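Once you've had a glance at the structure underneath, I'll fire off some questions.
With one protein chain removed, the remaining protein chains of the complex are shown where they sit.
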């Protein structure tokens, strides 16, 4: 149900105009910061800015209240022009307690705006995070513009009449904070109020209290004459939009692939951060005929997906690094069986359990080579939250057409990050269906490995098809008949065919695009979730007069057919990655180009500013 | 119990002199061809030739008797000079039945010698393998020198008095065959007779019968005046020798590493072809304090080895490709824990179950990159049966000194292949022991990740050590204390340290050696079991006047520190591998050298002659 | 928009059943591949029994799937002229779960070994049984690893000397029936490769059971573990085979002279029928909800060397995993209407820019 609204009236002329703002909401896990951020985002989207958001969950389930490990944050960047990332350092920090302040202050821009809930700065909370004195009272915050607001008490005051107990009432303080910030940035309240009404339809007193707190915050902003800003709406392509996270987009993309391939979707998965949400989301769409199984482990999950594929479903398994390790052997079997299957890997910080809630791009070489034997497969990488939709459909298209498992690489950053998404017109989605084989293909016989001349892909005949009964397995098999074969020449032939089949996909995928200066000497080559940061860094460098170009690889295996040509145009190729140079290794090996690696291994995305600096140093 | 023997008297002057011979014994699985080959080998070793051998087992356990899948073969090359491989095509084929003939004839050199047991060429056996007419009677064998000998009947005749039943008596025919071949090549019978006496000490009638058959065969050769040949003893470095297979050498190497490191050996393993024999061998040496567990699967096997390592043992796990897949996640944990551990991978034909009994070198990239996250580890590769001993000790040395898991790559070819081995003088084995930490290392505290300045390796304090109680795990940990740390900078630091630690090993391993023409333009670069074939091919090319050099990498991670220098000396680097170019990929990525790949994917080793040709084409 | 649920259950393009189901013969279930087991291997007898029983089931060949892992026994699917998949070691139950759940219209058989199913594949097996996935699972128990040439397995007796235990195994064996019952299995049976009548009976009943049917088949590996079941197949077999049958008192012996009773301390005992009287004998109740009795029966023999129950230990009705899945799909489609992609994408907060 799309809601069409007219942009609100232009805020008064006393508002200071800005072209872009980065706000971070930070508080205790129990403070509802994710929700606050999301509501602010919705209002911002309604208002018409371009935007991108990023949550920052605590690593623990629920660390003790008021401690640093328990801090949860949400960042949004919005602007009057198109933007590519949720922003580097915030220019505005909302800190609901001392822990949030301590955890995030170091990132706030000098001179930035700091909005704090002064009620939470009592001795107990200060002690918990080791503040000897109250930072609101000493002058440790003097480089910032501080608004210390007694949010809790004002909230309690505002909701007094509603009949909540104190704990419940206090919980509304996030709406107070949202009210304050909404006033400061001229965001409409109505979308939030509507949402509250709907959300608390069964508990109208909560809807009322939260609305009151929201309005009170807004009124406070106005009364206290906090500085007010204006960020004009951006020029945005017409269409209907929604916000989408990367994991949601993968789930929807898989649903779309199921519809477009006319194959029922089958997901075998085992929960793991940060991939579990795809399982959660797909489990909800049973009316699409989606079968989801929470398997006993990742090996079983992959095995089930493969079994489903054998029987004619779109078999998918979703996981993160440690789970990908466990799927290696089954992937090898899928390669030998030549069955379509999609393995989604939401990368996180490794090795081993590593940094489970943090992002990284360090599974690329594992995806490429992480199986014994020569076992090539296609790899598709999403590069932004919304692109995950495309990546899922594209992975399915390749898997089905070429009868091969495909690895889709995403990462924790884009999995949880969100951006506005112009909802794809369904009519434009490709038809990725293929016919099952239903008739003998070799006289009266059915040969399961009789390949298509062009795609080299084998026929797909599923159980239930009379007359095509056949057996396949992981032992080497004779090309054509598929019977077990230990023949030396056949093994070589099959190895070459398996490789050639994957290589040939390069003719069937989009060529590599690049954008930037025609006469640039330097190409920044990226892949995956660094897209926004690289784009922003390059944009900024070009504004500063540097000649530079950016290309982003979405197919890592095989590479787009023109990759060598594109790289060859430039004297220097710089490859920023959230790993220790994995794509750059592949580029070097494949094209003998002295690709320069920029590496960051901090569990955090690149900030576009730091990346700009790092690129500059290498130019 | 070494047996010192004088070389036998020079055979009569009527013997045709040869500098080298390749004999293949082939028969049904039940015909005892492995044993025949091994006995011939022993006699040959006693005689003083240089030699190398290779068994060729059937892929099935015991396919029906007389069928092609049931054929078992054994090849030996021996010579008057040092040789590097068991030979390409045989110049002599012993075929005990039609199946053996059919399976192996195509490899016999034209003009070669064919010794067949004509008794086995009855209609039934011929039918089983689809011979329409008896090849001994039509002229399909006219390009060979055929000796068709009624071995079964002559054997029955020879052993008549001993009192065996017909089946038992017939089983002695392999000794008859051995007698024939021994006569032809002037091998002494005594070592075999001694061996028979010992082997059948409890069944003297079997010893007697087999000896009679052996002598009968020998006598037949003489009487029938079969052509007799002479291959003079080779000039061989003095010392005591034994024959050793690659898998035996790994087992012994691990035992040696246990002794030299003063760490009890702990093997967790799950049976898999062609690695199981290491488990079998080590299970026999309990008096060395070796603990072997046949785990429930490969994951458990690796986990057990890791647990043993944590508690101060030399933890080892042995497997082949599919098992390596399953160990990925545990390897990642070992990398995070920084504990020593050895994973032995005996490579076989892949992907998936592939060609389980055949050889391949296709797990290199998997060993290098087959784990999620940045998870570097050292890789050592053996390159001949005897070198497996060195590789095991070297792997242990590196693992212990640098507190890291190490992957040792061997392959099915050298695992089962055998060669004479000059028994390493024990005194020369390096001391690879290290002290456990027993005292606090940071004031009164113990920091499990306080690194050694030089090796970057962390201390090893094992349970049972009072005062050093500590906890380690797979989550990222603070350098030094080892406490869980989600700090961005620490993760980068730890990632770099883990990488630097592995890289630094290059200073501590032998530089890359090459041999060949000083002024050669072309370097043939190999690794692993292709050593012999490449060496022979290069030798032959040099004999033919080509300028060429050969280097063989034994440390694949990190590469020897001078690798770039060595490669840089040559205009062209050619990399022959039994895979689709895995080392060549690494070389290209690392050194930006346009390494040319020679690839063979037939489950078979390179023949030196075909390799010679392939190199020539690329020179 | 197409209906993916219907698609799934019927299979596109495969809705027409083949003709002449009723006229199928054993031959129709033989594939053209040469059988590669050792001469004398017990696997032949099982293959033969399965091929004999198949035509009786009245299921078209194309609706039958055989899934296996790796091992000698796991070569089975190659010899069946049905759909088949020879998987990887230990994972047959997982792969089969995917198939059975995706395609409730198929009859899915799993062939596994004591190594494949109980060593590396133990977890998938117990989870499939717990879920009660619609699978017919044949575990060929030869108490050894055949394909890798003779190591002990999780069902090998303690002290067994094998290639990997030259001084004798130190491990206590699993009792496959006990572990299956402990894992909530709804159908658990046991039989022997050479049982020409009993084995086919078991197969038929397994085929008829809705949910997971697990059958342990004692299978002789004449190469690496010859005679492991000699107590049940050799001269003394009539003294050692305890056939259990639902609703029947449990008695055995050449003249049915021995029997089983339950004591007041909750224990089963083997007794002389003459001594205790026929009416005291325990009547087997395979349909009892509580698996306690079945479990106790599985403990009567300590390895197949003493009197050993054969037959169906347990056979109860319970929710089948795949059925539940289908009902949820149907219910969702009925309540929410079939999935509409465009509508789905429009859920949540949307806004329109003109």
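As written, the chains take the letters A, B and C, and residue 1 is the first residue of each chain.
Please note the rule applied: a contact is a pair of C-beta atoms (placed from the backbone, for glycine too) under 8 Å apart; a residue touches a chain by one contact, two chains touch by 3 or more.
Every value quoted in this text rests on a predicted model; they were computed, and no experiment measured them.
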Residue, one of C:130, C:210 or C:246, that touches the chain absent here: C:130
Option touching the unshown chain, where B:109, B:193, B:219 or B:475 are the choices: B:475
Which of B:29, B:42 or B:247 contacts the chain that the document leaves out: B:42
From C:175, C:205 or C:350, residue that would touch the chain that is not displayed: C:175
Chain not shown: contacting residue from A:25, A:47, A:131 or A:270: A:270
Omitted-chain contact residue, chosen from C:35, C:57, C:230 or C:268: C:268
Residues from chain B at the interface with the omitted partner, ascending: 1-5, 42, 45-46, 48, 191, 195, 236-243, 252, 255-256, 258-259, 262-266, 268, 285-291, 293, 295-297, 299-300, 303-313, 315, 329-330, 332-333, 337, 423-424, 426, 435-436, 438, 462-475, 483-484
Residues from chain C at the interface with the omitted partner, ascending: 119-120, 122-123, 126-127, 130-132, 154, 158, 167-168, 170-175, 178-184, 261-268, 280, 282-283, 285, 288, 290-293, 295-296, 299, 318-319, 321, 324-325, 328, 331-332
Those residues of chain A which, in the complete complex, touch the missing chain: 60-65, 69, 270-273, 276, 279-280, 283-284, 286, 292, 294, 296-298, 322, 352-353
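We take it that only the chains that are shown with their structure count from here on.
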Between chain B and chain A, distance of the C-alpha-averaged centres to the nearest whole Å: 47
Residue list for chain C, restricted to those that touch at least two other chains: 70, 86, 88
Per-residue overlap in chain B, given as positions that touch at least 2 other chains: 322, 352-353
